[in-house]
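In this view, the complex is presented without one of its protein chains, the others remaining in place.
This part shows chain A:
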Amino acid sequence: MPINPESGTPIYLQIADWIEDGILTGLFQEDEKVFSQYQLAEQYRINPATAAKGLSMLADQGILYKKRGLGMFVSPDARKIIFTRRWNGVLQEKVRDAITEARLLGLTEVELITMIREEMGGEK
């Protein structure tokens, strides 16, 4: 994942998002260890405290759990928690954006739904 310091998202959130993506795609499995703050710091050339902030944010949400002296692990509920939050938040927001844009262009509901259907069919 390239860290983008110019994007509107703070770096620790980008780190957290990247680990979440990794959990959703299966790169990090349940009860498996994720990267340490030091590995993340070296990989993305950021301060270890910044990387730790991203990890502890995920731990606060119950996505990761800490084993003392061993590091951070993916909690069994991780996928569910990420899925729920993104479904309610991120995806809903994007749908709203799409509706705003469609209204601006004068598209009807049917036209927008057709478009979504075509896109989803096209991806398979």
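By definition in this document, contacts are C-beta pairs under 8 Å (C-beta built on N, C-alpha and C of every residue); 3 or more make two chains touch, one makes a residue touch a chain; residues count from 1.
We take it that contacts and distances are computed from a predicted model.
K.L.:
According to its UniProt entry, is the unseen chain "Carbon-monoxide dehydrogenase medium subunit", "ABC-2 type transport system ATP-binding protein", "3-oxoacyl-ACP reductase" or "Carbohydrate ABC transporter permease"?
P.N.:
Going by UniProt, the chain not displayed is called "ABC-2 type transport system ATP-binding protein".
K.L.:
Given the full complex, what residues of chain A touch the hidden partner chain?
P.N.:
Against the left-out chain, chain A lists 3, 5-12, 38, 41-42, 44-50, 53, 100, 104.
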